[in-house]
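First the structure, in the form of structure tokens, and then the observations on it.
What you see is the complex with one protein chain gone and the rest in place.
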Amino acid sequence: MINSSTDFSYCQLDDDTLHEECGVFGILGHAEAATLTALGLHALQHRGQDAAGIVSYGHSAFHAEKQMGLVGDHYTDPATLARLPGVMAIGHVRYPTSGEIALRNVQPLFAELEVGGIAIAHNGNFTNGMTLRRELIAGGAICQSTSDSEVVLHLIARSRYASSSERFVDAIQQVEGGYAMLALTRTKLIATRDPIGIRPLVMGTLDGKPIFCSETCALDIIGAQYIRDVENGEVIICELQKNGSIVTKTIKPVSKKPERLCLFEYIYFSRPDSIVGKRSIYTVRKNMGMNLAIEAPCREGDVVVSVPDSGTPAAIGYAQESSIPFELGIIRNHYVGRTFIEPTQHIRALGAKLKHSANRAVIAGRRVILVDDSIVRGTTSLKIVRMLRDAGAIEVHIRIASPMISYPDFYGIDTPKAEKLLANQHPNLQSMCDYIGANSLKFLSIDGLYRAIGGKPRDHLNPQFTDHYFTGHYPTRLIDQESINKNHTLATLRSSC
Amino acid sequence: MINSSTDFSYCQLDDDTLHEECGVFGILGHAEAATLTALGLHALQHRGQDAAGIVSYGHSAFHAEKQMGLVGDHYTDPATLARLPGVMAIGHVRYPTSGEIALRNVQPLFAELEVGGIAIAHNGNFTNGMTLRRELIAGGAICQSTSDSEVVLHLIARSRYASSSERFVDAIQQVEGGYAMLALTRTKLIATRDPIGIRPLVMGTLDGKPIFCSETCALDIIGAQYIRDVENGEVIICELQKNGSIVTKTIKPVSKKPERLCLFEYIYFSRPDSIVGKRSIYTVRKNMGMNLAIEAPCREGDVVVSVPDSGTPAAIGYAQESSIPFELGIIRNHYVGRTFIEPTQHIRALGAKLKHSANRAVIAGRRVILVDDSIVRGTTSLKIVRMLRDAGAIEVHIRIASPMISYPDFYGIDTPKAEKLLANQHPNLQSMCDYIGANSLKFLSIDGLYRAIGGKPRDHLNPQFTDHYFTGHYPTRLIDQESINKNHTLATLRSSC
Amino acid sequence: MINSSTDFSYCQLDDDTLHEECGVFGILGHAEAATLTALGLHALQHRGQDAAGIVSYGHSAFHAEKQMGLVGDHYTDPATLARLPGVMAIGHVRYPTSGEIALRNVQPLFAELEVGGIAIAHNGNFTNGMTLRRELIAGGAICQSTSDSEVVLHLIARSRYASSSERFVDAIQQVEGGYAMLALTRTKLIATRDPIGIRPLVMGTLDGKPIFCSETCALDIIGAQYIRDVENGEVIICELQKNGSIVTKTIKPVSKKPERLCLFEYIYFSRPDSIVGKRSIYTVRKNMGMNLAIEAPCREGDVVVSVPDSGTPAAIGYAQESSIPFELGIIRNHYVGRTFIEPTQHIRALGAKLKHSANRAVIAGRRVILVDDSIVRGTTSLKIVRMLRDAGAIEVHIRIASPMISYPDFYGIDTPKAEKLLANQHPNLQSMCDYIGANSLKFLSIDGLYRAIGGKPRDHLNPQFTDHYFTGHYPTRLIDQESINKNHTLATLRSSC
Partner (left out) sequence: MINSSTDFSYCQLDDDTLHEECGVFGILGHAEAATLTALGLHALQHRGQDAAGIVSYGHSAFHAEKQMGLVGDHYTDPATLARLPGVMAIGHVRYPTSGEIALRNVQPLFAELEVGGIAIAHNGNFTNGMTLRRELIAGGAICQSTSDSEVVLHLIARSRYASSSERFVDAIQQVEGGYAMLALTRTKLIATRDPIGIRPLVMGTLDGKPIFCSETCALDIIGAQYIRDVENGEVIICELQKNGSIVTKTIKPVSKKPERLCLFEYIYFSRPDSIVGKRSIYTVRKNMGMNLAIEAPCREGDVVVSVPDSGTPAAIGYAQESSIPFELGIIRNHYVGRTFIEPTQHIRALGAKLKHSANRAVIAGRRVILVDDSIVRGTTSLKIVRMLRDAGAIEVHIRIASPMISYPDFYGIDTPKAEKLLANQHPNLQSMCDYIGANSLKFLSIDGLYRAIGGKPRDHLNPQFTDHYFTGHYPTRLIDQESINKNHTLATLRSSC
């Protein structure tokens, strides 16, 4: 019996972390399309643990499976995979944005068109999504969800072009923001990135068949070869011919600007074994740690310790550069369970210990250099410092391998409100340090970060990356934000189904 | 964890029974709107056991709950009802049509409109639903389901009229077929029936607040008063004023024709305690049995037995008219469970015994007159006759309290294909009787049926009821059927979610 | 994921009904043993809807499946049946006694013995169960449940006899009360009834293989033949020989007394199509109604109406004897769902309508003779009378087809506390009638009941049946009750698992 009201999210919404909303994967022409998509999504699980969906096309019909929970909970069941026949499939993993955890919002989304059906899977956010949605509803469209992805689907459905690929191109020319998107029609797999390439998308191949996915780690898991990144503003259309061959063409419908990938893909989101923009994430993060050791040395430190797992590569870099030993000073408990709630007030005071614990043998009596990838609200840092002191640390020096976050994101990262950010709650660095309770607190400079990635400092006239969370310089217009004072509200359906 | 793939239907699709697709209930202005809707749906459960949904409006938002399973499985949970605040609600129970048992198809359906949202609940079927749907998709609409109800929602969304009620009226003027429909906006409860009133809908009142529902038994369960039937082709709009009062107006946008209610509401669908078209269903069915006793007597019979529960009123009528005693010769097992599958070939041969068993004490050594309400394919009758003979019946004389079914329905009844109907598989009555294995088989005449209901025989020029399954005379055009040779197919999504 | 805390019981504990605790079924030597057991349990479902279990022996091991819910919910799944291999099986359906709805209490129970394993399934209650349990614990036994059945298992395990069948006989000689019990060893199916045969058990055969079950309806469903009742105090041992033949022997270890079957099997528990003590339940109940019509006529009545389904045979008998027409004046809603809770105070006042509704066409303006099988607390009768009056009944005359219940049961019927019984809350019949709100209230006499069953009045020196609930004459000692003042309490485990 389905009880659509009892949804679970795998991990609690942790408001002291940034969250990417999605990962995507698609393949065309392969006999094990759905299975390979499931495996690719498993490798992209870190980009979204709330829900996963796959749509395949085969036996003259589209087939959809959508499930709350991890890929490994459902998509390894042969019965589930058997309901996804065909040689072409796209899939999606999702991070739960608050209040939207119902199954109807799980991607890929599907629309039946006069010219045949189309399914889309989308990572990112449109800066004019709300505005477009309002126009669509005024024009008689029925929206099932509040997701941006559905907006694209309506634009495709309403396009006056004949073919599904032309309609897709027509639709993405109307949206603005940061996105990587896949579409599946009865014969085509289409992939695109936004005009400045804020969200990542790579192209690979297995047994000669094309694959598109958010990160290269999804290629590695199935033994596929990396070909190249999808370019910013590019639309790649792979079409399965009747003879089984695949014809690939690429178009660039939007006037191309220089690529500006989101810095947080390097800092936090991507898996360390992925290659993003031709650079190893692990190496970039080690570089960040090394640059941090140069910019913000701490010669009195006895030991370099990371907040696992995201801070570890930078900590290793910091340790190597500074010749201070790296040790496992904090142990992470990975068995957190689907719905771990800190149960009582008494327990809540125990704080970060549910996920992390101090390794007393490394910490006690030491001056600890604590390396982390970033600070959002600072509440976790505060708990970690207290935990380290309880474990006997004499001093705790925090080194953050990225600059202070001061501005919200509108391109697919779930950031807290600006006023909740640590950097906006304190007049200066010392005040932040005092709040957290550390002996010192230092951040990597924006140029140190740029150099860790590309070897060069930030070009202030033409920044090489998307970096507004640090600088306030948004790479595109923010249309929805501009209209937000109009305070136009639509009737809402609150539904758990 | 939601596993949207493991749907259950309460009862197996039994292809030897006709199935109504739905029951609806709505109430405006009552503090316990959702609870009363749940109770009303419970009383209408015989019209659909697959799924139930309720949409309420309150606290400036619409709220939806949809669940597979029985009303009593979910909607008595105070937590579920608490998620349905407000003084206005509509609800729906559904029969599972094959392959469409996913949650996304459960009604009421909702659309956000420029002028505010609207929810609709629908019983029936449009004869031009597929045609309209094709036009809508050509016009860029995205259909989530294959249900007719969604077509209406799109017509409302695309209407150029300003208010939601005008849009509703605009929409229903474009559909044809048999329907009873409720709509809920932020201030209004709207009810309508198709131009010739094929599907039933009644109006009642509780504590001065208007209620609409498929049958009067849903009024009785909450102690509400019956006011009148919604007329064929009528639209009743009840609007909640700011002062809490309710203004009701009625419009008749379509040129009115004489009402022709579906005969199967009398024969099978409606609950015996309901009043349909001012007539007691129980009394009508007893009359059918009495007329049958006059038309098709069986003086050699020792005992009158019914196939429970639907055949019982007619059997009582037959017994009273013929003065042959009525006995419980067949016992029904109501504990059939949600997914009772006849497990092995060996067991399958046991046939109808899982649901019915013969009461040997009544049957053995007797000449049994077996009364049932109707015969669809005859497979159940065949098993029942065999079961009665195994229990020692000397003779089995079948008397059916309605005419032979020879034509399919397109107004909301799920009939098997025409060639599967018993009447179409045999050249004559004797052949049918032989197939079933009875000593004799007789049906009530069409005039006998008409007389049982309205006292008069069928007016062949202007039949008083919808009766095409017996006569082949469809009361409306069958637009989708006419276009079916064009064999236009759309891409389909096969999804369990 | 098993969450053992979220048990459901199919139907709410209705404290105005008597409940039998169990039904049992066993078969030896048949290739489809588990499937046939599942079907037999399905036919016995009315004896317990809370849970069902089957133990089979095959492939040199015992196999158990136990499930909360209906037989049809689980045991028609081929995968479940495949986990129950072998040619011998016993099964059990259970009624939920308050607070004991956890899976660990579901029968059959199993014990590994030195001489091989044994499984038992038990219907009934021991009058010395608590006393034996206390002695067993003092002797070092570990009890997993509070069920009487486990006591027998411990007595078997501790018996000094060699063979499992001798141990079984040894064990049942130590218990007192009312029981029908089946046991399964690696080669034997054993069946027994208590010394005076309070609980029923019949023997049948299918394809030459022995079957034991609580009622004959479980034979009918699988097309098995009824052989005879297991006699009171008899132990029948069927042993599967290596050559596949079956040797059956019978022993009577306890000094045999005359049989005294529980009258409530006739009045309420057994299915109308069952044969109990060689008598048709349906015929007995009709006789009860006929005798009631003679003892307590109501000539002013216009119509005879029953409380469905249990009161219907008596009502038909009353109607035939009195020549007042029987009509379906009350309609029962069978779709009550698994956990139907009457949700709010407002709704609770609606009372019996959730399960029953009045058929106004039959009731309005009539003087109604309402026939029911028994009255326990009277709360349901009160609601039904009110419902009939609301539906327009001019007069309501209640006729109960059994005597007043005044004493609790200790042999397997779940009765409310004595002081809650209607008969004990009022000084006289008129007071009861006033409380219920009827125009008249009459009960069948104890002699009228005896005559309906056996043709003779009660033999007061040697009553033919167990009838203490009416007469206070308990057929055995009540050992636990005698010791209850000692108020000996044991440590209890409150567990939902």
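Going by the order they are written in, the chains are A, B and C; count residues from 1 in each one.
Here, contacts are C-beta pairs under 8 Å (C-beta built on N, C-alpha and C of every residue); 3 or more make two chains touch, one makes a residue touch a chain.
Worth saying up front: this structure is predicted, and the values here are computed from it rather than measured.
Determine which of the presented chains are touched by the chain that is not presented, and list them.
A, C
Which of these touches the unseen chain: A:F110, A:F126 or A:Y282?
Within the whole complex, the residue contacting the unshown chain is A:Y282.
One chain is left out of this view; which of A:K209, A:R271 or A:R451 touches it in the full complex?
A:R271
Suppose we count only contacts with the excluded chain; which residues of subunit A make the list?
For subunit A, the residues touching the absent chain are 1, 32, 35, 38-39, 42-43, 45-46, 49, 69-74, 76-78, 81, 217, 220-223, 271-273, 275, 280, 282-283, 312-313, 316, 320, 325-328, 331, 333-344, 346-347, 350, 353-354, 357-362, 390.
Extract the touching residues of subunit C with respect to the undisplayed chain.
Missing-chain contacts on subunit C: residues 1-8, 53, 55, 61-69, 73-74, 79-80, 83, 103-104, 106, 110-114, 116-117, 137-144, 153-154, 157-159, 186, 338, 490-497.
In this section, only the chains that are shown with their structure count from here on.
What chains, if any, are shared contacts of subunit A and subunit B?
Under the touch definition, subunit A and subunit B have no mutual neighbours whatsoever.
Give a one-word verdict, same or different, on whether subunit B and subunit C use largely identical residue numbers at their interface, taking over half shared as same.
same
From the C-alpha centre of subunit A to that of subunit B, how far is it in Å?
Once rounded, the distance between the two centres reads 49 Å.
Go ahead and note the Å separation of the Cα centroids belonging to subunit A and subunit C.
60
Report, in whole Å, the distance between the mean C-alpha point of subunit B and the mean C-alpha point of subunit C.
36
Which positions in subunit B are in touch with at least two other chains?
Each of 1, 69, 73-74, 338 in subunit B touches at least two other chains.
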